[in-house]
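Following this message is one structure expressed as structure tokens.
== chain A ==
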Amino acid sequence: MATVTLDLKGLRCPQPILKITAKSVDMKPGDVMEAEANCPTFEQDVKTWCERVGKPLLLIQKDAAGVFHCKIQF
Partner candidate 1 sequence: MKIPVPLLKIGQVLLVPIEIELTDEMAEDLHIKVLKKIEETGVRGLVIDVSLVEVIDSYLARILINIGRAAKCLNCNTVVVGVTPEVALTLTQMGLSWRGVRTALNVEEAIALVESDA
Partner candidate 2 sequence: MSKPPQNNPDLGSALAQHIDVLKKLVEGDIKARLGGEATGIRIVDEMSEYINHIASVYEDSVNQSMELSLAIAQFLNVLNQVAEGNLKVRVPMDFEQEALAALGKGINTAIEKVAERSILEELLKELSTPVLYTWEGVIVMPLIGTLTSNRAQDAMERLLNSITQYRAKVAIIDITGVPVIDSMVAQHLIKTVKAVKILGSDAIITGISAEVASILVKIGIEVEQFTTRNTLREGLQHAIKSIEGNK
């Protein structure tokens, strides 16, 4: 069960979601993807992504610096 981290800071919508999609190809069942992004619409975008693709969103949080942290279960 690997954990894959993505640094998506500085990328504007829809780049973060595109990167998550591209990386999802390499994920094996049981893996967890952790991503950091600071695009303002990231929270909504990642929720929509998880819902459409059917992967549980384990965590979505915004820290003091305005960076979103999320965890997706594959």
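The rule is simple: contacts are C-beta pairs under 8 Å (C-beta built on N, C-alpha and C of every residue); 3 or more make two chains touch, one makes a residue touch a chain; residues count from 1.
Basis for inclusion: all candidates are chains of the complex that A comes from, given by their letters.
Note that the structure is a prediction, hence the values are computed from the model and not measured.
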item	value
For chain A, as assembled in this complex, the candidate in touch from 1 or 2	2
Residues of chain A touching candidate 2 in the complex	12-14, 17-18, 20-21, 24-25, 39-41, 45, 48-49, 52-54
